[in-house]
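With one protein chain withheld, the remaining protein chains of the complex are depicted in position.
Up next is chain A:
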Amino acid sequence: MKRSAAEIVREYGPFAGIEAVHGVTYDGKHVWFASGDKLNALDPADGKIARSIDVAAHAGTAFDGRHLFQIAEDRIQKIDAATGKVLGTIPSPGAGGDSGLAWAEGSLWVGQYRERKIHQVDPETGKILRTIESKRFVTGVTWVDGELWHGTWENEESDVRRIDPETGKVLEQLDLPAGTGVSGLESDGGDQFFCGGGGRGNVRAIRRPRRS
């Protein structure tokens, strides 16, 4: 396992009126983040919030190319990114104990925080297709280039780690500075991750290690 300190590229926020960041995703232009009763579109170029959608947003956030998915209480809402309208909901696999959310390969991937699990879920029905065990409390989940990464957060200690999707084995780990939390994780498709900073109400961009 490769282990190193996370390289923080940039910090966004905290933002006025936003107490905490609960989930993060990226639509190719904006970083969307969940702040309790809103989904906010942050422009990573200028660090400003371009628009917000009024919708319950308590945990993970994901984007499938057209729709935003947002966990609220014990369900996953499917939201039209253009209009902000909630198109439908499915039950969340952790019945409310859910935290991270990602979209990849036609499935939703949902972190179940205290159970230290990641579920692969059918986005139409909410059926659990399979479950990956992690070693730490799971917060954010993301897929990039066939790699499964997730954030962990236990008692003011956080890291971002790549795990083997078959076995759950940790392959690589990026430690965040002590006292920071990771709530929400999303890759920008390139060499960066966006992480939610939990109760600090900020979003951080960190470097994804290059493959040699």
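Note that contacts are C-beta pairs under 8 Å (C-beta built on N, C-alpha and C of every residue); 3 or more make two chains touch, one makes a residue touch a chain; residues count from 1.
Everything below uses one rule, namely that contacts and distances are computed from a predicted model.
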Checklist entry - Name the absent chain by its UniProt protein name; which of "HTH domain-containing protein", "RNA polymerase sigma factor", "SirA-like domain-containing protein" or "Dihydrothymine dehydrogenase" is it? => result "HTH domain-containing protein"
Checklist entry - Which residue among A:Thr25, A:Ser92 or A:Gln173 touches the omitted chain? => result A:Ser92
Checklist outcome for this item: Touch assignment to the omitted chain, from A:Asp74, A:Glu147 or A:Asp175, lands on A:Asp74
Checklist outcome for this item: Given A:Asp27, A:Asp43, A:Asp64 or A:Glu154, the correct residue touching the omitted chain is A:Glu154
Checklist entry - Which of these touches the unseen chain: A:His58, A:Lys117 or A:Arg161? => result A:His58
Checklist entry - Please identify, in ascending order, the residues of chain A that touch the omitted chain? => result 19-20, 22, 36-37, 56, 58-60, 71-74, 92, 94-99, 113-114, 139, 154-157, 179, 181, 183, 198-199
